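The complex appears here minus one protein chain, its other protein chains still in place.
For clarity, chains are labelled A and B in written order, and residue numbers in each chain start from 1.
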Amino acid sequence: MALWDYTVRRTIILIPMFFLSTVVIFSLIHLAPGDPIEIMFTETGHPPPREVIDQVRKSLGLDRPIYVQYLIWIKKLLRGDFGFSYGGPFIGQSVLDLIRSRFWYTIMLMFTAQVLALVIAITLGVIAAVKQYSIFDNVCSITALFGYSMPNFWFALILMLVFGLKLGVFPICGASTAGADFTGFAALSDLLRHLFLPVLSVTVGYTAWLFRLVRSTMLDVLSQDYITTARAKGVRERVVVYKHALRNALLPVVTVVGMRLGFILSGAVVSEVIFAWPGMGRLAVTFALNRDYTGLMGLSVIIVLMVYIANLVTDIAYALIDPRIKY
Amino acid sequence: MKSRIVTFVLLSIGFLLIFTSIISSIHMQTMSQEKPEPLFTLKYLYNTANPLQRDVGVLLQEEWGKIGVNLVLEGYETATVRSRIWGKSGFPTFPTHDEGGFDVYLQSYNWIPTDLVYYLGCFTAEGIPPLGWNYWAAHDSRADMYLRKCMSTYNMTERKEWIYKWQEQKQEEVNEIVIAWPMRAYFTKANIKNYCIRLNCYDIDLWTVEGKTEEDHVTVRYAMSEDPTVLLPMFGDGGYLSYLPIHRCLFRLVYDFEKETFSLEPELVKDYELSEDGMSMILHLRDDVKFHDGVPMTSADVKWTFDAILDPATGSTYYGDLSAVIKSVEAPDDYTVIFHFNKPSPEILTLLAPPGGYCAILPKHVLGNIPHDQLRTCKYNTEEPPPGLGPMKFVEWKKGEYVKFEANDDYFKGRPFIDEFIQVIIPEATTALAALEAGDVDILHTGYSTELAGEIERLKKERPDINVNLAPFPATWFIALNNDHPVLNNKYVRQALAYATPYDKIINDLMMGLAEHANSQIHKSSWAWNPNAKYYTYDLDKARECLRKAGYPEWPPPQPAETPAPTGPSLMPTLGGFIGGIIIGIVLTYVLVRRR
Partner (left out) sequence: MFRSGRAYIVWMKFRRNRVSIIGAFIVISVILMALLAPLLSPYSPAQEGWIDPPRKFLPPSNKHLLGTDHLGRDVLSYIIWGSRPSILAAVGVVAIETAIALVIGSIAGYYGGIIDNVLMRFTDLILTIPNLILLIVAVSMFKVRSMVTIVIVMGFLWWPWMTRVIRSQFLSLRESMYVEAAKSMGASDLHIILHHIIPNCISPIIVTATIDIAAAILSLTTLSFLGLGDPRMINWGTLINDGRRYLRSAWWITTFPGIAIFITTLGFNLLGDGLRDAFDIKIRG
């Protein structure tokens, strides 16, 4: 039951972390100049008289000191009340509903990209590390460096131009062929076809980054004493690499991957905007361009929560893989 | 020893380069300081989400700079821009940019070409509360008088006379610099017939698709940039146009425009009568109109709709316009409605047919129980539209993805040809065009038109299956000037700016030729357009003369000594710099690599 205890302990630690991050987000938004109420009203073009504005500000509790406002906000948040959008195209709509309708699309995009990137990067990274300075290693390393340095929005535009327009093999917008009533397998294949380009544009930069990480940790591990010992004892090379080295190299990779989930998310924002993928990243940009203050706060809380849960899962997975970890 | 020399040489090259660059940048600065002091400074407000606004600003900065105006560009997001333009009407004089208002702003309005209700609202202080929308432009009492006279008589000849005078007066005073009437490009599949770009899907029952018959299941896909903002038409806001296609295929107005001539045609009514004194109007409703849920439309629905809009608690967008004219609504029997006016209202029919569709008739049996002040937040405004009267029925709205409609079999003007209509949400104009080219959508919303203007030539050449014909769009682009600004309150300064504006460049190059040089706020397709109002053209000499009339000294000030003629840009510095850079690079790498 040690693992169970460990999980519970990790979860309990997450709670103060979560509250602290809500403080960070809240103060980030509130310390910046600009009055949400002013934004809310001027959005309509017909601002009501001063008294009405003051009335609304009072009724929303925005005339109170900032820590009281925070407490009110967090109280509402815990009851699942994310408020309604203050401005822009979603004015008046429930923030939670907006997020709910986009949530799974982003998860889908990120999950696929993550799995793909892990598989490709680990395979190539291990081979490149084992055959250090070979042609394969050089080609992979240089490609990875290129992929890592390339602006991903630019790459996405080029993907769109080539695959969507010149070759016409993949649809370039949305998550499904609008209005087509596919069921079962047809719906799935439709979804996958739409998923292809966004995933590809997210994956490339991320894979390049991950490849470099895998390669360098693998090289690190391969130069360790115990590997030399194993080789000296006459263990077969394949066993050395895949049993001894890979397992040890994967551990730091897993930690860093869990920690830098934001990397893949920022890629997702760009490709969601370009490929009109109905995910949370696009929502965030819309909120931001309209300075929609409730929307941004709600969205960032959800994203932070998502990242923390992913971290928790990573931690537990780590504990499972690594026997050395103390529960 | 050797490495020391190499290091020394490398270091000295580096220092030399840095030194020359500092010298040259100082030189650049002194060059720019040689420009004489500008006569005055104005701030140009623009929306950072609108590249055309910014580009026009960049161009004006250059051109107005030639007559001594220092134009500073200030970009803000939509909310701030709107609060600076619309939110300041309570002030005795309109605040300048530094006081929280604006000085100069590029604006576009969509006009109703047949009548003038909006002009009253926008250009006089008594239009829309509290003090009129474009309060900054409302300081010319003579123009105000002309417009007011025009708006208070039913006699067409008189109206025309007054509105002609109004336009001449406006052009003389240059309350704002009128630039152009825009055109819009279609961006549809060539097989879509009868689609009218100006109507935003209002005429969807007339569309046909070539190569399909009545028996086929016809699906048409329409690309829009955003989700609908509001579902009830009375809350529609002119700034966000994406709700319009939805309102327009679901709901119907009492009156609306005919497609080709843009004359007003009865929609839900058989006929109307004006009273003798011009203070009330009787509408006779059609008796064969049914809501999508099968309930027939009666006068109660019409009365409920107008009462809701006229109640300030509702907060309808149309409250200001409507309450200025309509005092009350009466429904004596099921198919008769009487409007009582505050004043004689020649524009009443236009008022009942706003292009924003604000007063579309809504079902009382669905919405009647909701208090007026909760209409904005009720689910019929945010989740699922109430049953309407239009040719299309609502099926599904997947937020961020699409809105789906199906044909209304009971539509009172006959079942539409199209069976299924899907509005796909594509935020990026480029993506939308790509989707059109790939066949994923059939029609692009007009909102993308300006952004895609650069692609029209290519599409014409390469894609016969895509229709990119141009159509005039009832709107006007103009540069709004804050007439209360201490510099701009001088008529001659405004005239000078009008002469210094490069109309041809803005129209042909920035708007890609998708516009026509204008001489009036009123679109030339309107009966009210005055062809004799003054056209301003780009003429720097006249502009300088106007500035002198306004009391400013000559600019640029006459130079006592000879000034060096500005050397035109040549290729030499680039090539020289490039070759130099390459040589330095080669030398550096050679030195570095050789010593391996």
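The rule is simple: contacts are C-beta pairs under 8 Å (C-beta built on N, C-alpha and C of every residue); 3 or more make two chains touch, one makes a residue touch a chain.
Values in this document were obtained by computation on a predicted structure and should not be read as measured data.
Residue B:R54 is the one among B:R54, B:H284 or B:R415 that touches the chain missing from this view. Contact with the chain not shown here comes from a single listed residue; of A:L3, A:M17 or A:L192, that residue is A:M17. Looking at A:V221, A:V240 or A:V269, the residue that reaches the missing chain in the full complex is A:V269. By the touch criterion stated above, the residues of subunit A touching the omitted chain are 17, 20-21, 24-25, 28-29, 32-34, 145-146, 148-154, 157, 161, 165, 209, 212-213, 216-217, 220, 252, 256, 259-263, 265-266, 269-270, 273, 284-285, 287-289, 291, 293, 296, 299-300, 303-304, 307-308, 311.
For subunit B, the residues touching the absent chain in the complete assembly are 3-4, 7, 17-18, 20-21, 24-25, 27-28, 31-32, 48-49, 51, 54-55, 58-59, 62, 73-76, 80, 429-430, 433, 451-452, 454-455, 457-458, 502, 505-506, 508-510, 566, 568-571, 573-574, 576-578, 581, 584-585, 588-589, 592-593, 595-596.
Here, only the chains that are shown with their structure count from here on.
If each chain is reduced to the centroid of its CA atoms, subunit A and subunit B end up 37 Å from each other.
Those residues of subunit A that touch subunit B in the complex are listed here as 38-39, 41-47, 49, 84, 87-94, 97-98, 101-102, 157, 160, 164-165, 168, 171-179, 273-276, 278, 282-283, 286, 289-291. Against subunit A, in their complex, subunit B makes its touches with residues 49, 77-80, 82-83, 86-87, 90, 128, 130, 219, 221, 226-227, 229-230, 237-240, 242, 315, 317, 320, 376-377, 381-382, 398-402, 404, 420, 422, 424-428, 430-432, 434-435, 437-438, 440-441.
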